[in-house]
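One protein chain is absent from this view; the other protein chains keep their places.
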Amino acid sequence: MPPRPSRRRVPPYGFLAAVKGNLGAIAVGLKYFLDPNRFTLHYPREYIRLKPGYRGFIVLNKAKCIMCESCARICPAAAMKMVRFQAPDPRRPGKMKLYKYPVINYQRCIFCGYCVDVCPTEALRHVPAHDVVYYNLEEMDLNLEQFQVEPKSPAEVEGGIPVRYVFDPERGLVKVPEKGQAGGG
Amino acid sequence: MSTLRSREARAGPPEEGRLYVGNLDAAARRARELLLGKMKLGKLVDWGTAFSLWPVHFTTSCCGCEFAATWSPRFDAERYGALPWLSPRQTNLIVIEGTVTKKMGCALRLVWEQMPHPKFAIAMGACALDGGIFYNSYNIVRPWEVVPVDVFIPGCPPRPEALARAIVELQRLIREKGVASKWIEEGEREDKPAPIPKEDLCSWWRG
Amino acid sequence: MSLDAVRSRAEEALRGVYTGVEEGKGFVAFRVPAERVVEAAEALKSAGFDHVKSVTAVDRPKEGVIEVTYHVSSYSDPELARGIVGITVSLPRDNPRMPSLSRIWVSAEFQEREVFEFFGVVFEGHPDLRPILLIPPLAEKHPLRKDFIVKEEQVYKGGITKLEQPP
Amino acid sequence: MAGVVDTIISWIFWPPLFQLVIAPGLVAALAIVIFILWFERKTAARVQMRVGPYNVSPRLGGALQLIADLIRYSFQEPIIPKTVDTAAFILAPLAMLVISVVPTAAIPVSPLPWTWPIPMEHSLLVALALTTLSPVFLVAAGWASNNKFSVIGSTREAFMVTAYELVFIISLLAVAAPVHSYNLVEIVEAQAGWRMFAILNPLAFLAAFIAILMSTSGFPFEIPESEHEVVAGPFTEYSGLLYGIDMGAAYIKRYVMSVLLTIAFLGGWKPLDPQPGAGLLAGYIAPLVVVLVKATIVMAVMSFFRAVYGRYRLDQAVDLAWRVILPMALAGYALGLIYGYLGVI
Partner (left out) sequence: MSSPGELKLSGWEVGETRKLPGMDVKKIGKDLYEIFIGPQHPGSGHMRIIVRLDGDVMVEVDPDLGYVHRTMEKLAEGRSFIKVIPLVERMAILDACNITLPYVEAVEKLMDIEPPERAKYLRVLLCEINRIASHLYGMGIFGVFLGHSTMYMWPFGDREVFVELAERLTGARLTHSYPVPGGVRRDVPEGFTDDLRKAVRYMRKRLEEYRKIFLDNPVIRARLEGVGVIPRNLAIELGIVGPNLRASGVEYDVRMVEPYEAYGELDFEVPVFEEGDALARAWVRVEEIKQSLRILEQVADKLDKMPREGFMHDKFWAKAPKLYKDVYSREGRVKLMPLFANLKVPAGKAFARAEAGRGEIVYYVESEGKFTPYRVRVVSPSFRNAIVFKYIAPGHRLMDLPAIYGSIDYFPPEADR
């Protein structure tokens, strides 16, 4: 059946319904007070190990890069740019060659993943780091060497417990330790 | 009836003829010397400030969604003692959530000036660092040109964990460097001069 | 196709007022002279087009005009709701003035204010013609006109560095 | 040596000092308020599927959170804007704090006369009269701030006073009527076993409970400080220690009224029955602890309502007070008169 309108009215309300409403609200509150459905991530102590497809920080594998500029051209925030070098070409001795490699500026990067998706050789990839913060702006503007280093999640470095969330029809999201068995409750 | 157009102002020397309560500044200075000099309460002050970073309710842009999510049940930043609070007078942290437009820039500056020392700022999201995807927009300012920022978070928007990490880092900063107790020891000091003067930001402001 | 029905309804209402028809993808626009736009709007409103979806202005410096299109449609008539009809007015770029349609379609009020600040189009008879989004110093510059330039950045960073070894 | 210790103890437990300054006065009030604020945040967090304050002291479940907040507020820069009326701005919160605590002087925590700070015959009336004073200073605080939101907030508080004062007084008179006395000790003594007035006269109890919620801006009547229209209401301009005092005073008022409610309706120290000649522990401390525990439970219930209710509109709250709660209190009073006429208690 195609989409169709359905006209309704808000349920009417009287004195009895108001009393019932009060009791119902308090009952629901009490239910959660007695049996809290907590799923809070205790962040610095625990951290979410992100799924492989997560669009986190980006790392360059220089060996695979074919200098096609696609990533820099598609970057919506002009965060990824090509740095150019002129150096002798190892294949043709005596000739100079223009090398172009992408570098990224995390001051701008919006983590849209276009560059990774457009890269024809998978030279760029996402790493599941997501909670890096900086004290000053300059260190966010990476150069070619820094761009090839995989950033580490500080929570992981500090030895946090990796957890993941599984879906549960009764309790929504349930936090389970990464290495343990998946299960409800 | 008429309307009161009260101007926001930092406490200055009390006006002539309005002094009923003695010399507050001198009393405050003596109390400061006693508590920090003789009783060595510095560590305690830093501890209290670090675990009571209350950000002001000031949403500048769309990172506010993740700001809200950081206080939502799954990430619950109230664990760190941080509680988004009502009036800038009662807060000590400002989280700049994304783009600051020219119209908002003035408000940001005014809110920052209304907050009591010691106060801190976190710039959240690419837009708050270098404009992000709006890097060449004609209507934005860089927040670090308006207020002094302590911690920067990349991302668009950053994950709630990243904001939580920023709060944790700020707590560490306060406790290791003794920012809060240092402020009390040094007493009243002016804000670091921001690159954009207030006159340029607020030339058109009404209110 | 029901879109044709929408189009014929609009055409009927605007008969004698419009000077040209423009087919877009997903809408049809009728070109109307600026002095008869109120008449056209009233005709469309009485034909059942009861709200404005978008007041779209486009600056065309080559032709020296600013085109203002009111994209209208209907909520009350489910048939008309399927299509979108525009009435387009061309205004001279140096002094764009046109009668406001926000008396006929209240839904155009804020959007006309927006076009006013971004293009400098003056809507005569608008109840409250003030800038809505921009601060006053910027609103005077009419930033959506094509002669207000914002610069995009290049894909290269810095110049070419000379190296002894390949990086 | 023993004499010195005894002297010190007798000075500390000298009722006028002990009752006002230590318990149930200022010190106990602050301790319980700190506990209740923490409890309120943890309760809300529990209902809301999260943890609440935690990282400040993980072993204690974040119980030190309020201490941290207190320290932060105490040492933050106090801003006194140029446009405020300085004297009123500073004195209003202090006066509010003091006035909130003062009713404890009239509230007995034990039936033994030597524990009363001031022996008085009409202690209920005195306590009621003293609790009605603090809104004056709340209004003054808002007015002195010279801020539009503060002024609206204090106007709202003034409206709310008209709503709850009458209800609170009448519902407490419903307790005095059957006992034929305004003396709180006699009121408590009348409530032996399960014959608590909360059960005998639930209408008056409910009315008094709601009046306390209204007078201390608890949910669903958190109207003067309703943040989404008037920021922090009368306290918008307050910062630092003064704001801490403001917040504390509001909760101390709630605490004092809860103690009054405990005495009047929940049987006070009643499972205990200190006999004349009982010592310090049995005659003073033990009944005091019972009263405080009961009052804390009352406050905990009020805190729980924060997690369940939104807030009423101002006109709706006043309307509710006059149309529903006041008749309820009057009915409770009538019931009290009937009990008194029949002499069942």
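Letters are used for the chains, namely A, B, C and D, taken in the order the chains are written, and counting of residues starts over at 1 for each.
Keep in mind that, in the parts below, a contact is a pair of C-beta atoms (placed from the backbone, for glycine too) under 8 Å apart; a residue touches a chain by one contact, two chains touch by 3 or more.
Values in this document were obtained by computation on a predicted structure and should not be read as measured data.
Listed by label, the shown chains that the missing chain touches in the whole complex are A, B, C, D. Touch with the chain that is not drawn comes from one residue among B:Phe58, B:Phe120 or B:Trp144, which is B:Phe58.
Listed here are the chain A residues that touch the chain not shown: 1-10, 13, 17-18, 20-22, 24-25, 27-29, 39, 51-55, 68, 70, 73-77, 110-114, 117-122, 126, 165, 167-173. Taking the whole complex into account, chain C touches the unshown chain at residues 22, 24-27, 50-54, 56-58, 69, 71, 75-76, 78, 81-82, 84, 86, 105-111, 118, 131-135, 143-144, 148, 150, 152. By the touch criterion stated above, the residues of chain B touching the omitted chain are 1-7, 56-62, 64-66, 68-69, 71-74, 86, 88, 99, 101, 103-104, 107, 110-111, 127, 133-134, 136-140, 156-157, 159, 207.
Just so it is clear, only the chains that are shown with their structure count from here on.
Judged by contacting C-beta pairs, the busier of the interfaces B-C and A-B is A-B.
In terms of their C-alpha centroids, the spacing between chain B and chain C amounts to 42 Å.
Chain A and chain B, compared by their mean Cα positions, are separated by 27 Å. Chain centres here are Cα averages; for chain A and chain D they lie 48 Å apart. Chain A has residues 38-40, 42, 44, 78 in contact with two or more other chains. Annotation for chain B: residues touching 2 or more other chains are 73-74, 76, 79, 135-136.
Those residues of chain C whose C-beta lies close enough to touch chain B in the complex are 134-138, 143, 148, 150-153. Those residues of chain C lying in contact with chain A across their complex are 152-167. Remark: chain A residues 25-26, 28-29, 32-33, 36-40, 42, 44 touch chain D in the complex.
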